[in-house]
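Omission of a single protein chain aside, the complex is shown with its protein chains in their original locations.
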Amino acid sequence: MKDYAEKIQAHARELLAAGKVDCVIGYETGSDGVNARPAFVYRAEDVGRLTFDDTCTHDLVTYLRNRKGKATAVVVKPCDARAVNLLLLEHQLQREQVVVIGLVCPGIKERAWGQKGEALLGKCQVCAMHNPPIYDFLVGQPIAEEPSPDQRYAPVAALAEKSPEERLAFWQAQQERCIRCYACRQTCPGCYCTECFADRLDPQWLGIRVDAPANGMWHTIRAFHLAGRCIGCDECQRVCIMGIPLSLLNRKLEQKVDDAFKFRPGQDAQTPPPLATFNPGENLGVDGGHGC
Amino acid sequence: MLNRFMSRPALQKWLQTLMADHQVVAPVRVEGLVLFRPVKGPEEVALDYRNTTMSPKEWFFPLSEAIFSYRREDNKVILEPKEAPQEVVLFGIRPCDARGLAVLDKPFLQAPADGLYAQRRERATLVGLACREAGPTCFCDSMGGGPGDASHVDVLLTEVKEGYIVKAVTTKGAKLLTSAQVQEGETEEPVLAGLRPVKSRGIVEAMRRQFDSDYWGKVADRCIHCNLCAFVCPTCYCFDIRDFPVGERIERVRSWDSCQSPAFTRIAGGYERRPSKGERMRQRFAHKLLYFPGQWEGVLHCVGCGRCVTACPVNIDIREVIEDVNALPERAATASAAEKGGDGRA
Partner (left out) sequence: MTDNGYQPKIVGFLCNWCSYAGADMAGTSRMVYPSHIRIIRVPCSGRVDPLFMAKAFEQGADGVLMAGCHPGDCHYNEGNYYAQRRYALMRELLAFMGIEPERFRLDWVSASEGKKFSQVVTEFTQAVAKLGPRQGVRR
């Protein structure tokens, strides 16, 4: 990963100097002097700020929604690149307006203020996609892809094995802590509704009340709206200061979507999304059938 | 050094006594976090913490609460006010957070006072805990406070090897201490937290000068407009109010809001007063460092607890903003449109 910064800078300089893009979204070193933060570079002479190392957690694709109609280059890890595919598939991006600088990614570390992290992030420990599925420029030597280790769904299975009462108690404890700051929504590249159902006043689906039942509804619908769409960047969970394991819900749905519809979000920008298509003959266990 | 002091066992005993006739709210470890929660036994209290994830403001101005409810009966509307709050001891509050409450007092206790807030403040006794160690983003002394600042608590405890040095700051505090075993004794000289200074001098003037600067758009570029900074802040006090039916009655609910939320300034007809990211970002810092001091004799609307700095998912650091704004040239050069940034609606 040592020469990544240099290569990113070279691509950024060329793109900005040639006027092919207005802005390059990448990473720079943050105010603690160690961990990276998102950076927006508008001039070729400023590309020296751009960096890349194993503290680059953010999914920068989330910023593309602010840049509709403007040519933008974005630095993406393979999981973030899946978000580019998701947005292309959902007609939220125009391919010719985004330049994808894709990175081969060996994994990102846990972060702590002012400190280099030691352990790989949970998502990186079970990652099966080290090469970006979409890019215009590739940085790094492609790594041979290994099948995802079985542990990917281990935390989901551990909770699913418990009784409904235990699961309810587990989620209620999480819902009681939630402060509904909506950082999970705001950081998500897939959450781009102009007006979120949670902010709607007429009808007032959710409203401003914060308590366990309302938070439960928020967690349910947030996860559901990402069913067949969540690309697994786990940013929702990372930004949660209350330590709520939101990606457990996303992972549960990801597993079900893969099992039932053989669909993995973000692998390409063509396959129709599972909730926008159907097979006339399918029976998904209706007629009083039960899941979980 | 001769001090009034309380041994560790005496502190445990005092806590026990307090719990008998007060609600005691103290820092508690919850799933890897430290939060102010009501405690039942002294063993639950965690005093070995830097600062809590959420500020104690939530005990005076809760995240979300029904401020009253009403129902209809025989064609009349019956108002049901909220029950009066209990006497509470807020135990182990940091000097910065106590200062945060003093800042909140200004808008909330100004006539007409916010009834619920006023009652809660009146019925609360603050037992402060001086800081021996600074958190990585603490900067209270640059904002007018300090790690041993006793100005806004009723009792101040400072941990030393032998136990805790005790200072009764107010008569309310002295009264609370009557049930404690406090003795005169030799203790070590406490060393308080050392903090990295932030160049905050002249920030109010600098904020006024840089009101129209391009800087705000640039900082806002990476903002994702969540509400985290406002929600962890001990001094942010914006809220929203709405009615919710619950069975036969209707509850009027007040919940925290944030100027960074995209819908914050949206009004009837869909008009948005602050449509751009940069305007929203400027609002946050201008309220803290320009409008509030303008309204309240120069008091800054930030106590330097550092919570927003660590909580921000994209590293918008108020210390960096203060220093940047102070260092910006007198009249910001006009930048090209492309350079301005912060042009997106989000």
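Per-chain numbering from 1; labels A and B assigned in written order.
We adopt the following convention: a residue touches a chain if its C-beta (ideal position, glycine included) is under 8 Å from a C-beta of that chain, and two chains touch if they have at least 3 such contacts.
On a predicted model such as this, the values are computed, not experimentally measured, just so you know.
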item	value
Residue of A:223, A:244 or A:269 touching the missing chain in the full complex	A:223
Touch with the omitted chain, as defined above, among A:48, A:213 or A:243	A:213
Touching residue (missing chain; options B:112, B:197 or B:247)	B:247
Contact with the hidden chain (one of A:29, A:97, A:172 or A:271)	A:172
Those residues of subunit A which, in the complete complex, touch the missing chain	156, 159-160, 164-172, 197, 205, 211-214, 216-217, 219-221, 223-224, 227-228, 249, 252-253, 256-257, 260-261, 274-275, 278-280, 282-288, 290-292
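Keep in mind that, in the parts below, only the chains that are shown with their structure count from here on.
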item	value
Interchain centroid distance [CA atoms averaged], subunit A/subunit B, Å	31
Subunit B to subunit A touching residues, read off their complex	30-33, 53-54, 63-64, 136-137, 218, 221-222, 224-228, 231-232, 240, 242, 244, 253, 255-258, 261-263, 277, 309-311, 313-315, 317, 319-320, 338-339, 341, 343-346
Interface residues, subunit A side, partner subunit B - complex	22-23, 30-32, 35, 37-40, 42-43, 58, 62-63, 65-68, 113-114, 173, 177, 179-183, 185-187, 195, 199, 204, 207-211, 235, 238-239, 241-243
